[in-house]
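Removed from the display is one protein chain of the complex; every other protein chain stays in position.
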Amino acid sequence: MTLPADAHGVYVIAPTPFHPDGRVDDASIDRMTDFFVAAGVTGVTVLGQLGEAPKMTHEESVAIVRRVTARVRVPVVVGVSAPGFAAMRALTQDAMAAGAAAVMIAPPSTLRTDDTIAGYYRQASEAIGADVPFVIQDYPLTFSVQMAPAVIRRIVQENPACAMLKHEDWPGLDKISQLRAWESDGSMRHLPILTGNNALFLDFEMERGADGANTGYCFPDMLVDVVRLSRDGRRDDAHDLFDAHLPLIRYEQQPGPGLAVRKYVLMRRGIIASDTLRRPGAALAPVARAEVDYLLERLARTDPRARVGDPARPAV
Amino acid sequence: MTLPADAHGVYVIAPTPFHPDGRVDDASIDRMTDFFVAAGVTGVTVLGQLGEAPKMTHEESVAIVRRVTARVRVPVVVGVSAPGFAAMRALTQDAMAAGAAAVMIAPPSTLRTDDTIAGYYRQASEAIGADVPFVIQDYPLTFSVQMAPAVIRRIVQENPACAMLKHEDWPGLDKISQLRAWESDGSMRHLPILTGNNALFLDFEMERGADGANTGYCFPDMLVDVVRLSRDGRRDDAHDLFDAHLPLIRYEQQPGPGLAVRKYVLMRRGIIASDTLRRPGAALAPVARAEVDYLLERLARTDPRARVGDPARPAV
Amino acid sequence: MTLPADAHGVYVIAPTPFHPDGRVDDASIDRMTDFFVAAGVTGVTVLGQLGEAPKMTHEESVAIVRRVTARVRVPVVVGVSAPGFAAMRALTQDAMAAGAAAVMIAPPSTLRTDDTIAGYYRQASEAIGADVPFVIQDYPLTFSVQMAPAVIRRIVQENPACAMLKHEDWPGLDKISQLRAWESDGSMRHLPILTGNNALFLDFEMERGADGANTGYCFPDMLVDVVRLSRDGRRDDAHDLFDAHLPLIRYEQQPGPGLAVRKYVLMRRGIIASDTLRRPGAALAPVARAEVDYLLERLARTDPRARVGDPARPAV
Partner (left out) sequence: MTLPADAHGVYVIAPTPFHPDGRVDDASIDRMTDFFVAAGVTGVTVLGQLGEAPKMTHEESVAIVRRVTARVRVPVVVGVSAPGFAAMRALTQDAMAAGAAAVMIAPPSTLRTDDTIAGYYRQASEAIGADVPFVIQDYPLTFSVQMAPAVIRRIVQENPACAMLKHEDWPGLDKISQLRAWESDGSMRHLPILTGNNALFLDFEMERGADGANTGYCFPDMLVDVVRLSRDGRRDDAHDLFDAHLPLIRYEQQPGPGLAVRKYVLMRRGIIASDTLRRPGAALAPVARAEVDYLLERLARTDPRARVGDPARPAV
């Protein structure tokens, strides 16, 4: 599978399921992957920040890519961000050989100035191979690197292999509008923009011109619906569904415990067997679990997918 | 008015209304202040970050304090954060002389290490006068200073004048739980905790032990209701009301355009005459105004306070 | 006095002398100013970061400008950096009215992206008055803002009032070379570049094209000599003198205690009466004083200006 030039829909950010003892849980990967496909995702991104990539050895990482690409017929994007190009190149080569469609690269947190950021992406593209499609991850909240729209345009223009923007700047609505305006006036080629940030602004991002979502909220099936409703012009319906999920979206978007929330709900939904995070990574405190349970109960009043049964007896 | 030892409820963060030409709009200050009191706030905080404090001269700042204290019977807290103690002391003295109940101090963005942060608050308290009650503003997202719970406890213990915590850490729920646990086991004296961050987590913050809100969301009357419902144990009702506002809360909480959103809605509600921000401060783009209008329309289906009439004919 | 278009030589950064009780010491200001003039400085910068500007009230600041401008026949530059434009404008107006030749503006620490930095200087110039000459302070180590050479060029081109660069990037030699190359190829108008960073690289900065020094090392008379020797093409002599001072330059350049070192030596030299820093600002520990004394003794072997007598009996 290759990354289409008009990529759109939901490229779900896949977490990495672990057994309670920390080993990778292959059966859960398979079940989760099947669930994603059934939910209608158009792509899968593995080994991102919330895929706990830095906690995995190179061999484990490659095995996950292989497992997922073998199971799906949609493009698989692989996070390869690394402090140095040697590790980035090594993972890229093995990931592409294993059937990945593209890689995703976040900037190192020390980058400042437009020139430095643009220079980094030129060097990275050269390092991994100028023919390997790459996705820019623009997430200043986590990576401390702020990319002005003009920098993104520069990266697009300087790198034919730049194939998508994972947009998660905050605030970021005007950035989408600006990039689309440049496409309209011909000063930038078309770039698929899929948005992250746990979908906190997906409702309006779609209306500003985003092509879809590239995030891992615990109800990717809802993301698929919102993207579809929005693309179909059913604005109120899109917002109604989105708003029903917003209390949980917001709760899951918290930088620290967010991933634990996501895994907990995926476990409650029967999609993965355990909500274990690899160390360092705190389990959800009982009070937080109870808060999530309450949010699920409330959500279930309008979205039956949130009926996850008794927390004492998880679905799996 | 003094700051009560058991401060609670809503200490609303007041924006500073300007005329379109940038002059302070006294009539709007009066109308806004009256609105706050009618809404049931228990305190007013002026000249915070979102009160555009750094854009005001010392004389303007003092005049605002004088105007507001003269009009209300609730405690008025004044933001006095400054890069140096000379300006902080000068504004504190004039503010207290003008009837303020306390001042609010955020840490300079360069502070690192627990010792340095604790040392800063000791020196600040000494600089402004050890008898002047002060509020800690704990807002790492804006100020880049992270205060562990242990640092807050240390500041409380070392400074008798420490009178309240404006809590806006993110994620921050566990911080409230930890501080309350220390109060329970006797290792920290009671400290009123009012939460900020545009109320994005007010629903659960109340349940974790917060005493109320200290923020400036454009419906402070809703904040008053949510705090009351939560304190009365009406959990579902509190969440129902909160959730109806969450799409707008989230939109207003954006770091850059948030204040413009807030002022725009306050103008639409007829509370201030103009949504002007002093420079540097961008007006809301037309597309963003339309998004806010849409959010208000949707909100008005469940909360009649959001019926603000035709945007082409503002209420004032 | 106005700032000449070919500013060069040494614009000394003046510390603010205090009495031991923290009051501004006018007699020491006068003596220090006279010393600067006698040493051959071509300009004086007051109220910079190391002039303890943030610790001064507006009135104190203006009084210092008035005192210094009244006493010298060289241009006086005034630091007016502030978190908001109101304070910046107020101090600029009073400083220019008091005879200042220009103001110096550092960027707020939150600025990122080339567009944002350039935008800030446009707005600042408009705020203080487009006719007021301003100096860019480019000091990433302290202000956390990195300006690529292209940003400096943009500021120069967009603001006719941009009159000088206080260069203290680190590393920064190539930045000087780049800016001078742009002047040579006509893509940038001439901009006086005077270097700071406590002169740690003054020897090579001069050779790369700097016009002089804009810093406050405790031997400004040595800076004057090094700049002159370098401009006269006496390379070895310039380095010999510079190298003799380098151990002390390096010691004084430490971010925290550096200013205390500077004031201590100026006091030992009989130029100011007390080495007091306003709070918060630690005095030099006895062990550090002894280290500085030792460095002075060693320096005195080659530069008689360092013979400051018995530390137990200061010169004043």
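Labels for the chains are A, B and C, by order of writing; each one numbers its residues from 1.
In the analysis below, a residue touches a chain if its C-beta (ideal position, glycine included) is under 8 Å from a C-beta of that chain, and two chains touch if they have at least 3 such contacts.
All figures in this text were calculated on a predicted structure; none of them were measured in a lab.
When the missing chain is restored to the complex, the residue among A:127, A:161 or A:285 that touches it is A:127.
For the chain left out of this panel, the touching residue among A:5, A:87 or A:290 is A:87.
The omitted chain makes contact with just one of the residues C:23, C:189 or C:250: C:250.
Within chain A, the residues in touch with the undisplayed chain are 52-58, 60, 82-87, 90, 109-110, 119-120, 123, 126-127, 278-280.
Against the chain not displayed here, chain B makes contact via residues 112-116, 140, 146-148, 150-151.
Even with one chain removed from view, chain C keeps its contact list with that chain: residues 170-171, 173-174, 177, 200-201, 203-204, 207-208, 239, 242-243, 246-247, 250-251, 254-258, 285, 287-288, 291, 298.
The rule is simple: only the chains that are shown with their structure count from here on.
In the contact between chain A and chain C, the residue numbers used by both copies make up over half of all numbers at that interface. Taking the mean of the C-alpha atoms as each chain's centre, chain A and chain B sit 33 Å apart. Centroids of chain A and chain C (each the mean of its C-alpha atoms) stand 48 Å apart. In chain C, no residue touches at least two other chains.
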